[in-house]
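Missing here: one protein chain of the complex. Every other protein chain is in place.
Up next, subunit A:
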Amino acid sequence: MGADSGSGAAPGPAVSWRKVLWERQPFPDNYVDRRFLEELRRNEGLRQYRYWAVVQEAGLVAQQISCVALFLTLWLYMEQGLLSPSTLLWTGLLCALLGYGLYQALAPRGDSDNHHRTRWSDLQSASIFLSFTFGFSPVLRTLTESVCTDTVYAMTALMLLAHLVAFPYAHPSPPGSLSLNAALFASVCLASRLPGDLHTSGGLDSSSSPSSLHTFTMLCWALLVFALWPCLLQRLRDCAPWVFGCVCVLVGVCGVGGLGSLWPGGAVLLAALLGTVTLLCPLLLIRLQSDKDNIQGPWDEAEIREDLTHFLH
């Protein structure tokens, strides 16, 4: 009976609609019964953020901004002649040794076999850095002589911005190529703009070229701040997370303070920026979560999650 009535004009409730396409049903093609949108899911992957956790993560961004500010402060000091390059150089070497000691102290247990090897390769790398930098300093110091100062400043700003944007905040230890290279390029540009020794420049030409020691110091500090410091930071984050938080705060304070000693207005701006990034942005993030309205359903593109572990055996 049901089959006979199914071939009639009006679909009766005897035949139920099934969501299949290979069978000829008495319903029109675009018919859906009351189970419409049953498979709709809203805000499926929504994460519940906790304010202080987000603030802690944002601290890394603030820390990096203040690192850049510190570096610029050092350059300003050297440019205005308030700090002699030799002092800075020895300070930098001391900091490097201290940092290396801390790095090795915080090394995870069970790595004692590679210690000797890594120490030797570290020494090799350090000597390569120092020799190359020292060797290229005379070339680097007159590199941007013919370029206009404004252009140099603009290039520096662009490169530092690129560094901040491309920095691998999730995992700072193997440094990202673009961020590190951009920072080094900016430091070379800045290093070539340092004023020279009063003894070396004869005073005849209007642009005085920096001495090799200035350039060398600048590059060593750039290496410290941009290449080696993130490695230490990563170790800290892995081993002692609460120390990590303190360190970030300390760096921020140093940055603001350093800038403030030369340019108070800048310090205020920097403090405001840091505050926004650390405190305001997480708040915004959490507040705006409630406005989220994502819908997922069977109409989404299929995501292939590759699980290759079944190839292991």
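The definition used in the following text is that contacts are C-beta pairs under 8 Å (C-beta built on N, C-alpha and C of every residue); 3 or more make two chains touch, one makes a residue touch a chain; residues count from 1.
The working rule: contacts and distances are computed from a predicted model.
Engineer: Quick one: find the hidden chain's UniProt protein name among "Phosphatidylinositol glycan anchor biosynthesis, class Q", "RMC1 protein", "HBA2 protein" or "AP-2 complex subunit alpha".
Structural biologist: In UniProt, the chain excluded from the picture bears the name "Phosphatidylinositol glycan anchor biosynthesis, class Q".
Engineer: Considering the whole complex, which of A:Leu184, A:Leu273 or A:Ile286 touches the chain not shown?
Structural biologist: Candidates A:Leu184, A:Leu273 or A:Ile286; residue touching the omitted chain: A:Leu184.
Engineer: Just name the one of A:Ala14, A:Ala53, A:Ile128 or A:Ala240 that touches the chain not displayed here.
Structural biologist: In the complete complex, the chain left out is touched by residue A:Ile128.
Engineer: Can you say which of A:Leu46, A:Val139, A:Val243 or A:Val268 touches the chain missing from this structure?
Structural biologist: From the options A:Leu46, A:Val139, A:Val243 or A:Val268, the contact with the absent chain belongs to A:Val139.
Engineer: Which of A:Leu223, A:Val256 or A:Leu270 touches the chain that is not shown?
Structural biologist: Spelled out, the listed residue whose C-beta touches the missing chain is A:Leu223.
Engineer: What does the interface between subunit A and the hidden chain look like in terms of residue numbers?
Structural biologist: Residues of subunit A in touch with the missing chain: 125, 128-129, 132-133, 136, 139-140, 142-147, 174-178, 180-181, 184-185, 188-189, 223, 227.
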